[in-house]
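The complex appears here minus one protein chain, its other protein chains still in place.
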């Protein structure tokens, strides 16, 4: 009667595909959230900046998802992967799927996520997967800009007005439960790291925390570190309640026209 | 080169189907909005009441949409009609698709919409379409309860605290632009009325306004009547920006599993 | 030495005699303070569970994949609101009021069933909650229909009747999925995989802990006729009933140690990871924070409405008084 849960880790190209899928889904879902800012930002320059950052993330997602389809032998396109997978098949961390909050929340998320991506892509420059290394070469410059942008804003908000200081501090606390997941050594990343194609997330932790910590200090803010709970499971397709609605919106038109070209 | 827009009005059973579709879509989309209140109402009794009202609307929708599939010869089920039509094919008025606002907004919408439905179903008791008349027999009692429920709340809120009075007045103004559409004599309703199967919406106007006006008066509120704009086009499938997201959410799972039974 | 609460008799021959005679205690009967407190805590936790339990399923009302299922689900979640109401009313007969209890829920001073801190990831989870979670709840609750405290027992009779209806509906959802497309079957299996162990944890810690030790909570609750069976007995009963249902569904359960034990006449099952239970109970479950935030938001956003209703009721009463005077 009994059945042990399936914990098989793929090998070879399938492993590489699974690894690219995680990175691609992070970028795709974050692009989706960033796109929501366009026409809703605090000033027009910021509509443009967040649009730019979203476009960069979307570009990374497209390259990575295309690579997934090449590697896993399924022949799926970037669109098949983005539009025709169900929630349980998405492999992004829960941080990126959280609903758009206020601007401080977005800057807290962006500072952490871009700092994480900066270390990640820097490490992937030497990946044995040439496509992944090429993606990393392009992305590493993009995310440096994202990190810089978030840094500037965290400084302005932290060291701006009383209200902005409070909001920025609250935002740092709001993203806190979602950070541990970024640095979890999931089975796929570990195997990819061992195969010389990926990076063990835990190895990125200290550099990212040091970087973010320095910004937070300079911004006269406090890095919170005590969370009653933490998110888990994004890498195995367990998502938070916001994810289903995000996917419904993203996929609805494509799903409504099976087989159509756009 | 030129092409005149298609303004053909269906006849016979197709007309009856088109008429039932309008009424059914009103009920379906309103049920969808009411369902959003469950677990979010101001008190548990109200979670139950709004759930009940939503269930009644959903029941009406199911009967009416089932009837559509019988009449139009397409053999479509209630689920085909609810889940597999695109936004432009929905025939509900824009009032019911507006996003959930505060509780005062919901009570303003419910008072108007249930008062409209009360007059509508009363008139449909004598429809020559026996199924429609049977639906009306059941519904007329349900919507009397909805109207009573809304009436009680509009009185409490209008004549409650300063804040509730202001919120209720604001809510009456917020729904105002969507009311005219309820009483527009669209081609389908007019033809259905002529065929003895439906009601001309304009004929319901005075009774509804009198009813709502009396409640508003007693609640120490003012019935606003001067709107800079009014909604148009729900009956021909032109919907407001909220509708696409509502449908994405409602249809996503069903669309993601073509042909599946649930 | 002063008498303990249980030893103390509020009215000679009354409470203990009623308990001994398996008669019901009613609100106006005298009762030991600890009995009252134990009941308030238990009934409130139960009521809170119904109210918080609306959320994981309620999240699927807008997305239910057929109108029939949507109607059934709306009615079910609405029933949970109703159960919450009966139970808060039962608690109120013990001299607390609902707003006080809600405040304790909102501020974390009273708990709700930890099972509702797990997320509903797919439509199949709505089925799994009905089948497994309501199934386990019934197992816990049926004995409460004979609870010594009258209002609680009567509320439970109503609740259990509806719960068993919900349990069948959940089973039916999974039955349909398990016989549906390949994706639907996988969805049902995934839900069973995720909900099985948390459902087993709903029966609480094993009967080897402090609470179950002589003189502990369990013994006291049993003596008072509030609890009738041990956690492990109820858990075993649930496993014995549910395993054959899983077989009927054609779903496997995620426990390699699950096998029929002819000698015991029961299903053996694997070790439960109670560390996870405690982690979730202490607040580090996937949805603890979200559930309370959702609940508090609804409550806060509704404050002005409740105030208005009170103000209006006062005005109406004052007008009635004036009219009489």
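Every chain is named by a letter (A, B and C) in the order it is written, and numbering of its residues begins at 1.
Keep this in mind: a residue touches a chain if its C-beta (ideal position, glycine included) is under 8 Å from a C-beta of that chain, and two chains touch if they have at least 3 such contacts.
From a predicted model like this one, the values you see are computed outputs, not experimental measurements.
Although one chain is omitted from the display, it touches the following shown chains in the full assembly: A, B.
In the complete assembly, the contact with the undisplayed chain comes from A:160, out of A:10, A:160, A:203 or A:224. In the full complex, chain A touches the omitted chain through residues 28, 31-32, 35-36, 38-48, 51-52, 54-55, 58-59, 61-62, 65, 78-79, 82-83, 102-103, 155-157, 159-161, 163-164, 167, 249-250, 252-254, 257, 259-262.
Counting the whole complex, the residues of chain B in touch with the unshown chain are 1-5, 86-88, 177, 228-233, 237-241, 244, 248.
As a convention for this text, only the chains that are shown with their structure count from here on.
Chain B and chain C have centres, each the mean of its CA atoms, that are 36 Å apart. Averaging Cα coordinates per chain places chain A and chain B 41 Å apart. Touching two or more other chains at once are residues 63, 183 of chain C. Shared interface positions of chain A, i.e. residues touching 2 or more other chains, are given as 86, 244, 248.
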